[in-house]
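A protein chain is absent from this complex, but the other protein chains hold their places.
Naming follows writing order (A and B), and every chain is counted from residue 1.
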Amino acid sequence: MRSILKNDLQRVKTFYKKFSERFIEGLLMLSSSITSLTVVLIVVFLFKEGIGLFNQKPVEQGYVIAINKNNKVKKLSSAQLKNIYDQKIAHWSEVGGTNDSIVLFQMEDISNYFSDEQIGDQLQNLPTCLNKLLDSLPNIIAFLPEKYINKDFKGTILDVNKVSLADFFGGKEWIPTAKPSAQLGVLPLILGTLWVSLGAILLALPLGLAAAVYMSEIADSRIRRIMKPLIELLAGIPSVVYGFFGLVIIVPLIQKTFNLPVGETGLAGSIVLGIMALPTIITISEDAMRNTPRAMKEASLALGASKWQTIYKVVIPYSISGISAGAILGIGRAIGETMAVLMVTGNAAVIPHTILAPVRTIPATIAAELGETSNGGLHYKALFALGCILFLITLFINLTVEFISNRRKYNKH
Amino acid sequence: MINELKIIKSKRRNQAIAFFIFRLLSYSIVAILFIILSFIIVKGVSVINWNFITQMPEEGMTKGGIYPAIIGTLYLVAGSMIFAFPIGVLAAIYMNEYVKDGIAKRIIKQMTNNLAGIPSIVFGLFGMSLFVNKLHFGDSIIAGSLTLGLLALPVVIRTTEEALKAVDNTFRQASLGLGASKWQTTRRVVLPIAFPNIITGLILSVGRVSGETAPILFTVAAYFLPKLPTSIFDQAMALPYHLYEISTSGTHIEESRPIAYGTALVLIIIVLIVNLLANGLRKYFGNKVKMN
Partner (left out) sequence: MYKIESKNVDFYYGASQALKNINIAIRPNTVTALIGPSGCGKSTYLRLFNRMNDLIDNIKITGQVLIDGGNIYERGINVDSLRKNVGMVFQKANPFPKSIFENVAYGLRVNGITDKKFIEERVETSIKQVVLWDEVKDKLKKSAFELSGGQQQRLCIARCLAIQPSVILMDEPTSALDPISTAKVEELIYEMKSKYTIVIVTHNMQQAGRVSDTTAFFYMGELVEYDNTKTLFINPKEERTQNYITGRFG
């Protein structure tokens, strides 16, 4: 009797042990899947909002563009609308209509046509007034709130093209709050990002590689032991602090040196980003150089090569894939950096022609503008689309680095 | 013979020139670091005093202290670590102790790498759309902490993995050989040995999280709050965001410069402490392990 009980107890114990092992393993597995889950969620959320942009019209929600019903024009693109309201397009013929000049109308202009009495103190007659206006002026184009349009509206509500991929990637203007139609061309932002990052890498690469070579091959271990933590420190400084430093030191310096109206320029961004990319470049390429087999270096030295010849003929070729991985990751870091750039580049969304002019990058745009947008609106979605671009760029960079380092492993055998 | 001498000379000269340039460039990097540090220290040190770190901001951030920003950052660091540290350590244990090399491990690794490579502003976008909007947390400490936690997760995983890898395999075999289960081995043998290095990883991620700005811009950070947050669903101020705001916007940029220098110095001090602590721990425990 007792032994049976003991047996049972034993069985329960083993069962419990097995169960808890399983349970823990499940918990561990769950934890390790969180990163993957997060990546997937980021993709889903980013792209859901971002792609939603291309389902929207660039005209502000609740507003319409109306013209006289006899006007032949039935459709206008966002860029055409903007040019019309900027008075760069003055004749209907330029957009496929008659050869008459365009009459612009916005709600503010209503008092030019009607008196306050006519409109009514509760604006109760406004729809009728607008109706009259659209009917009487054959060349009018009007930007109107939808709610003032009544059922027997005599004008035509113009069809505005949805935001297209071509507009988005080919557009040269980024004015998401433009009226009547937002201008969502990311070209200046993409170019701005590349411009600043390119400058950064041009500054950081020579410095970083030199430091990597120096630390791994030239300096004695004492100096290396001092430099290594300093580089780590450089990596640990928050980007706002870099931005702040750039703002109070580098920006005024650039302004004075080049005698510019403002010092917030692409160059300032490149310098700050270059400093920030240094630790990445140094650590990764130094690691790669240290991995050069000692036998390889000794073989070279034993043949009478100098230390320097050994470095550039053996060590650097041997670690070239690691070095390029470092450089690419450095570029990636520069492209994704937000705060420092936001603080020092001046943020003008124009296609850059010189490093001495303000530029605006993709991350800085998101950071600067997301706070002003209404949740789910056109501008909001446009910024998410920018986030998608950023995500894809960094994903591409990661995969490239992965590819390079896998190839290196293969080469070693 | 003369020719040979010439060659020797030119080899020597080339090496001397090259090494000189390398040394110069390397030292210039160190110089850059010192310029940044000393500039902020010199300008900020006169600002920092007890009142500065314990008082509320006053007169549109031109006077007073940065107490609420310090508290906010503390909350955010704590919140993000409560989330990221256990999950990150567990994930690393799974990766290093449980899964065998194969497709699954490769995928997890790749995903973790990808997550680590995502720019922080994208985390901000994501945190805003998921935590703030979708889950209706609003701009809140919890939304900000979770966003920062996700950002820190790859850091924790990577450092923990390295710590686990450094544990000699013979310890595991010995424990398993005595009939201990995998989890028992991990908990009683592997983790205690790896513990110091895991803690180093934790400290480094604290450093990283405390300085991040982009992820909290739209998930928690407030320009000014008259009161300290009382719940995790409140907004909070934070040091890096505070520095950003008072140095770039507002009408009193010039008047609030001293406050900005002070804030920057506080951030630098955090980084210095974190790095010293991490290096010290590494050295201390590194020696200890060797001695045993």
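Here is the rule we go by: a residue touches a chain if its C-beta (ideal position, glycine included) is under 8 Å from a C-beta of that chain, and two chains touch if they have at least 3 such contacts.
Quick caveat, the model's predicted, so the values are computed rather than measured.
Only one of the listed residues, A:296, A:350, A:368 or A:404, touches the absent chain: A:296. For the chain missing from the display, the contacting residue among A:153, A:195, A:318 or A:380 is A:318, taking the whole complex into account.
Those residues of chain A that touch the chain absent from the view are 220-221, 293, 295-306, 309, 313-314, 317-318, 411.
Listed here are the chain B residues that touch the chain not shown: 4, 6-8, 10-12.
Here, only the chains that are shown with their structure count from here on.
Taking each chain's centre as the mean of its C-alpha atoms, chain A lies 22 Å from chain B.
Interface residues of chain B, counted against chain A in their complex, comprise 11-12, 14-15, 18-19, 21-23, 25-26, 28-30, 32-33, 36-37, 39-40, 86-88, 90-95, 98-99, 107-108, 110-115, 117-126, 128-130, 133-134, 150, 153-154, 157, 181-183, 204, 207-208, 210-214, 217-218, 240-241, 243-244, 247-248, 257, 260, 264, 267-268, 271-272, 274-275, 279.
For chain A in complex with chain B, the residues that touch the partner chain are 17, 20-21, 24-25, 27-29, 31-36, 38-39, 41-42, 45-46, 49, 206-208, 210-211, 213-215, 218-219, 227, 229-234, 236-245, 247-249, 275, 278, 282, 306-309, 311, 329, 332, 335-339, 342-343, 363, 366-367, 370-371, 375, 383-384, 387, 390-391, 394-395, 397-398, 402.
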